[in-house]
Structure formats: structure tokens, C-alpha cells
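A single protein chain has been removed from this complex, and every other one stays in its place.
Letters A and B name the chains as they come in the text, with residue numbers starting at 1 for each one.
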Amino acid sequence: MCQIPAPAGHETQLTEFVLRYVQQHQAQWHTAPKILAGSEFQDCIILVFGRPRTAVFAHLDSIGFTVRYGRQLVRIGGPVAETGYRLVGEDSQGAIDCLLVVDDHTGALSYDYHRDLDRGTELTFYCDFRETETTVQSCYLDNRLGVWNALRLCETLEHGIVVFSCWEEHGGGSVAYLAKYIYETYGVRQALISDITWVTEGVQPGQGVAISLRDSLIPRRAYVDRIRRIAAASGIPHQLEVEGSGGSDAKELQHGAQPWDWCFIGAPEDNVHSPDEIVDKRDVESMLALYQVLIKEL
Amino acid sequence: MCQIPAPAGHETQLTEFVLRYVQQHQAQWHTAPKILAGSEFQDCIILVFGRPRTAVFAHLDSIGFTVRYGRQLVRIGGPVAETGYRLVGEDSQGAIDCLLVVDDHTGALSYDYHRDLDRGTELTFYCDFRETETTVQSCYLDNRLGVWNALRLCETLEHGIVVFSCWEEHGGGSVAYLAKYIYETYGVRQALISDITWVTEGVQPGQGVAISLRDSLIPRRAYVDRIRRIAAASGIPHQLEVEGSGGSDAKELQHGAQPWDWCFIGAPEDNVHSPDEIVDKRDVESMLALYQVLIKEL
Partner (left out) sequence: MCQIPAPAGHETQLTEFVLRYVQQHQAQWHTAPKILAGSEFQDCIILVFGRPRTAVFAHLDSIGFTVRYGRQLVRIGGPVAETGYRLVGEDSQGAIDCLLVVDDHTGALSYDYHRDLDRGTELTFYCDFRETETTVQSCYLDNRLGVWNALRLCETLEHGIVVFSCWEEHGGGSVAYLAKYIYETYGVRQALISDITWVTEGVQPGQGVAISLRDSLIPRRAYVDRIRRIAAASGIPHQLEVEGSGGSDAKELQHGAQPWDWCFIGAPEDNVHSPDEIVDKRDVESMLALYQVLIKEL
């Protein structure tokens, strides 16, 4: 899944992959969901299981680069840039496999390749997927792991909504209408954000999934406290995160015109937004386990 | 009221205080309002009087600090930070009364206390309420005075809406849905923002309530001009404010999907966002008097 290009604004291929996956696997799931997709939802997908009380949001899109003029590149979202990173894509002349170049003085971004690329071509990190007994490492674990978590959650889900959103890495733009639709159609206004966070001095790999008490925004305390009580009672390993910056799909829930409660819950990764994102498998396991409990008890 | 902690995201205690106050006092009010509160409105409250044409917005929340890792603090909103400010709060081990510490070199925030505090604990300024014949001084006059103004306005209100909102100091998040609900239910799209502004070279204490012609956003001129005409005719002392920065609950009205007109009208304070906010009583009086006139004539 990390090999499928899905830069913000051009998520189509991953949307199709997820739709195919759902079609192929839903027969084995505990409950068959109602599948909402198509042009009214742009490249997003909503899966509705039973009588939902809570919605899980996982964003499909990733960071990347857009070809500007000459050999210039412009960022999609906030990728780390280092000279020598391998970038891939496709334009009118075929497949592309080039190298990122960062100007030492100006920080300006360009590419090194044997030909010029079409204006507007999107480039993403080349995927070098590495797995050990204890870790997974690749570009775009943020947020393919959040998507993976949401799809695995579907297997046992009885009542709940799973949402696959777009544009999270670049200014948002889909959660506002998805949240409105879900609230107005199903009356649901409790959300969990299935996304990946950062390893920091307070959140260490292997110590369990992180429950974020705040990032640049502050969720409603009463809702987060309920989640903390359920997590504590469950015995599932978890860590509490407190940040002053960063954001997620929750920004659009917070600022939208429905009274959503939300909480970011995700495994921490190191080497954020680089081709070498790395996550401890135990944190992925506790992430899924905690979502399975929360979606039942919230 | 300044002693009740209500940092953005955790306004519950002040919400309960206002609800109790309304229950206890509404029998003495000219008109009994319809009270809208509860989980569909998170920690916000809407009071509807008669056949409303205009809504008054007063935010409940205040600035503060969140405990991060070790002894680190992260800001809630934009509090002034000086070493030695007294901060209070509560965590799993009980009541907290500690001191703020600002690193001279890095500006990093921490606390000085005999024990470590729980992650995610909110701290607010210790309230030292000081009153003279002409002034009130305390932390959180912004926006307890706006709330006070709204509650006093209720006493004589015949037709109008009074709204108590949340998260104003930290990115917003409630006015979008409150504004949508009010517009769709009552057709009201005229707003007054009952909040506190700054003493500047152009707005002096004791010269009357400030009518803001703009801050970082620009309200619709036609609406502000109507308010200026009513204010001029009323004879109530007031000042005209023009700023290029700053914001209020009006941001969400301006950016929401309803055609709200809005105007910020509030007394000016000095020592903004510190424990020593100070306001001239005459400006508070003219604020209430002007709201009483405007809510009738708009």
C-alpha cells in the first residue's frame, strides 16, 4: 500500500485500491458495511456499519512534490527534503525515477533527471519497504498505517463509521463535507483520528499507541477523559501525548459547523515525513486493539 | 466569576455556573428565555428571548497553560508569561498552586513546584481580584466581563439571543455550529461580539466602550455604519477602534456558511492576557448601556 502514489489532490489510485479491498474482503467481515463513494464524495470513501455512534477518520493522501517551471519543485504538504532522495512519478512521456536536489544556500528544490518533466507532474518518494521482527520502515507509513488500522478494524466492527479522507497533508478540504454528511445523516459526532504521530521525549517507540491530549488544537476535555478511562480499564499499552503544534483531520472537525468531539490516537513514528519513516510493531498492535475497544465502548 | 477555571477546551465549570445563574435569576428578568444547552451544544449555551433579530456572543473560555513532559508547559491561547506568575490547577494528586518560570534565553516555559504534575493538566492564573472606586483588576476580565455584560443584558432583554461560546482563545471551534443553528432556526444573522479589547494610543480607558471598525478582519461597512448611527444618537460615551490585527468569535461568523453581519463592541483593558488585566468601570457601564440600546434598535 505504501507503493501506491497518492499525493494530496490526486488520491485516485489509493481510493480505487481501498474500494477493491473492501469489495474483496467484506464477506469475511463481521458486519457488511454500507459503502458511500463516488463523485458526491470526490475521492473519499465512507463505510457505515450497523447503528454508528463513532466515526474513525484515516487520511489517504501523502506528502510529495509538484514540478513547477524548468527543474523547480514545489512541496505538497511538508516533506523532509535532502539531496539524493529518490522520487518517482509519471508524465506524458512515461514513468519517472529521478533524484531530489536541495540548493545548499537557498534551500530551493529541484530534480536531477535526463529530461525535463511536464509542468504540474506530482512526484512522491520511492518506496523502499523494510520490515524486521519489531519494526516496519517505509515512506508514507503516515498515513498508510492509519488506513491499514481502519481496514483491520472493519473486520470486527459491528457499529461504527470508517472514513477515508483526502488532502489532509495539504490544507484539508474533504473532512468538512464528510463530517457534515455524517452528522446530518447518522447523528454521529464522536470521532477518532486514525493517523500517525511523532516520537518525542515524551512518546517513545514500543511504549504503546499515543493518545493525544492536544496538538495545535485542544479537543474537548470531557471527551478525551472518557477515552482515557476506557483505555486505562482496557489494560492496552498506551502513552499520553501533549504537543503545542501539529494538526490532523481533526482541524476540520473542530472548525466545522457541527459539534464534533474528537481525539487523535495513533502509533508514533520516527523520521517523520521522510522516505525512512519507522514504527514499532507493538505500537501498531496496541493501536488496533485500542480502536477495537473504543469503537465498542464510546 | 474570575476565579472559576475555564481554559479553552475545558469550560465545563463556567458553563455550569452560568446555567445555575440563569436558573436562579430568570424569574426576575423582563422575559424568560428559552435555554438551549446540553451535549448537542458541547459546553456552550444559547438563550433565546422573544422574537430575536440580533445575537450577542460572549466567550466563556480563557487562556492558560497545559503541562507537557517533565516540567514543560505549552500555551493555551496567548497568555503573557513572566517568571513568578502564580498558576493554579488540579490533577490526580490534588490541588496545585505553583509558579511560572520563563527561560531567559530560550523563552521556554516551565513550572516550579514540589512535585511533578500529570501530563495534560491545565493551569490558569491565580485570581487576585482588585476593585477600586473606578477600576476592576483581575486575570480573565477577558472575557468574564463580556459574560457579565451578556448576563446583565438578559435582565431587560425582550427580543434577542445571548450566546456563550467556547474555544475563542485557542483557534475557535464552537461559533461555527452555533451560528449555523441560530441562522437556520431563527433566521438571525446580526451579531454583536461582547468581548474585551485593548487600550491603545487611539482607545483610552474611561472614554467609553470601543466600537471596532475592524481588526484582522473587516466587518461589512453597511452594518457597522448603522451601529455607529445608533450609538451617536444614544449619547452613550463610546470610542471608535481601528486595528490591523487581533480577532474574536467574529472570525467564525465571517468565515461560516451563513451571511452574518457582526461588530465587536467592548470595553478596553490594559495589561491584556496577564494576571493584572484592568478595566475602567465607566467603560463597563457604557458597554452595557450601549448593548441595551443596540439590541432594541438593530
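Going forward, a residue touches a chain if its C-beta (ideal position, glycine included) is under 8 Å from a C-beta of that chain, and two chains touch if they have at least 3 such contacts.
Because the structure is predicted, anything quoted here is derived from the model rather than measured.
Undergrad: For the chain left off this view, which of A:His10, A:Arg53, A:Arg152 or A:Lys281 is in contact with it?
TA: Considering the complete complex, A:His10 is the one touching the chain left out.
Undergrad: Just name the one of B:Cys2, B:Ile76, B:Leu117 or B:Leu213 that touches the chain not displayed here.
TA: Considering the complete complex, B:Leu213 is the one touching the chain left out.
Undergrad: Considering the whole complex rather than only what is displayed, give the residues of chain B touching the chain that is not shown.
TA: Residues 200-202, 213-214, 216-222, 240, 242-244, 254-259, 261 of chain B touch the chain that is not shown.
Undergrad: Counting contacts across the full complex, list the positions on chain A that touch the omitted chain.
TA: For chain A, the residues touching the absent chain are 8-10, 12, 39-43, 66-70, 74-76, 119-120, 122, 167, 170-174, 176-177, 179-180, 252, 256-257.
In the analysis below, only the chains that are shown with their structure count from here on.
Undergrad: Find the geometric centre of each of chain A and chain B from their Cα atoms only, then give the gap between the two centres in Å, rounded to an integer.
TA: Measuring from centre to centre gives 35 Å for this pair.
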